[in-house]
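Quick one: the structure is below, and I'll ask about it shortly.
One chain of protein is taken out of this complex; the other chains stay put.
We call the chains A and B, going by the order they appear; numbering starts again at 1 in every chain.
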Amino acid sequence: MNSQNPVIQVDGLSRSYRDVAALWDVTFSLQPNMICGLLGRNGAGKTTLMRMLTGQDFPSAGSVRLFGENPVENSTVLQQICFVSEAQRYPDGFQARHVLAGAPWFFADWDAAFADDLVGKFRLPLKRDVKKLSRGQQSALGVIVGLASRASITIFDEPYLGLDAVARHTFYDTLLADYAERPRTILLSTHLIDEVSNLLEHVLVLDEGRLLLDQSAESLRGSAAAVAGRAGDVDSFVEGRQILHRDTLGGLATVTIAGRLTAADHRAATAANLEIAPVSFQQLIVDLSTRSAPAPAVASVVHE
Amino acid sequence: MTAISTAPPVPRLASRHRLVKVMRLHLVNRLTYVGIPWIITGVALFISIVVALLISAAVPEAGRQDALQGMSYSWAVLSPLWYLAVVGVQAVSAVFPFALGFSITRREYALGTLLTYVVIAAFNATGWAILTEIERAINESGVVFHHFTALWLGEVGAGAVWLSLFALQILIFAVTSAFAAVYARWRSLGMLVLWAAVALLVLGLIAFAVLTGTAPSIIDWLMGISTVSFFAALLIPAALAFGLGWGALRRAPLRG
């Protein structure tokens, strides 16, 4: 761990719309220069959080600090941020070329040659009304702005809705290559968790407005296992462990447990005729955010 | 691990500079602010010419002058102004969220937009005032034709023409943007309250004038003030509307 000042610091952040809490008491901080995934189901509060990070929305309680400062109406801070929103609206009659023409006026590190290169890679039509572009082409435009802005903090909210597999991999490859050359802080919200999990260094998981997980991606990998076998055997094996998920089929059961298994555990499982399978990154997040466990149990997973 | 400083220092750009950039962003698609108003001007002028030719062909010699003179009551000259109402709404409903996406502050957006309105209104007013003067000269040469020299525009000096067109545009921009901003902040409830407030204000003023018996003198006073004073006075409600718009936008959250 490096002990630099966090580039993003969020303390007790809450946002409610009338009586609905979209975000509840979220606290975390991010060190500079990493790719962080913001994961969670639709309506978990991802977009709300991103809007408050970028001064587009206002906290009901708590605080946001970017580079140690409040981003709201803070030109110095905002100029170092690029927020690519899935719901970005464009003025009537705006074409992709208008967007790309305006971008360098506001993003100090804008790389026009890089943007041109990306326009080619994503085959983005420049002279068509943005509102008439397909969902995927609009996403490509956002991705191009986000990457070519080279902003110190670049935030992508579901950046590839409608992009096909080829275009998504173009995005991942370009992001990685450019990030390797020019490290910066990238916050990426997505529900295509399996596709991006290897790109992430850090993971934040939101569920129903609460922060469920704030952890390095590597420590999360392999931090759960699925144990399958005869229900009775499985139950005695998982006794005393943190159970994330449970499926039964007749007398058989598959139980997902938190925590890394030791070699002794594996031997014990083999001896008990149990099968142990790894739990994919995506499955782990799904299990974490579908179970209705009280918050303290979650904390024990996080600090496993 | 690579250790790189937290925040590469970004030069603090002069905010004046940023406002000009916001204006450039508004004008990056010139069709919206310049193209369409002048296309409307052109089409309206063309229609006026066709109407004038039809009148000349259809009306007998005796009444022709009067009939052509009647065109000076057309509102055709003001037709581009109605389109500017659309521009004023769109500036808030679409350009504002777009501008926030470009990391522009609300303050920079509001002042840059005001700058854009002033520049565009001045540009259009200058163009229309020049055409009004040209048409006036043509009329003096004996050809009767009224498109630009319609309504009060044929009767006051070039400066007053310019001021009136400028003030009308600013008022339209400011009022429509204010409505859009109130909607952005408070949605339909805000709209309801705003319309009710406007209606109450108008009714209140009328009731005051009628009940206190001052209505006739107010009307006399209104008829008495000069064109220049009247249109210059329009800039006051425009400023109030702009203030209302800014107040609403300052804390308007972006929503999906």
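Keep this in mind: a contact is a pair of C-beta atoms (placed from the backbone, for glycine too) under 8 Å apart; a residue touches a chain by one contact, two chains touch by 3 or more.
What we mean here is this: contacts and distances are computed from a predicted model.
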{"item": "Name per UniProt, for the chain absent here [options: \"histidine kinase\", \"GntR family transcriptional regulator\", \"ATP synthase subunit a\" or \"NADH-quinone oxidoreductase subunit F\"]", "value": "\"GntR family transcriptional regulator\""}
{"item": "Identified contact with the non-displayed chain, of A:99, A:217 or A:258", "value": "A:217"}
{"item": "Hidden partner interface residues of chain A, rising order", "value": "34-35, 172-173, 176-177, 179-181, 183, 198-201, 217-219, 221-222, 225, 263, 267, 270-271, 273, 278-281"}
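Criterion: only the chains that are shown with their structure count from here on.
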{"item": "Centre distance in Å when chain A and chain B are each reduced to the mean of their C-alpha atoms", "value": "45"}
{"item": "Chain A residues within the chain B interface of the complex", "value": "2, 4-5, 7, 32-33, 47, 51, 54-58, 67, 73-76, 78-85, 87-95, 98, 101-103, 105-108, 151-152, 183"}
{"item": "Of all residues in chain B, those that touch chain A in their complex", "value": "1-8, 10-13, 15, 18, 21, 24-25, 28-29, 31-32, 90, 93-95, 97-98, 100-108, 251, 253-254, 256"}
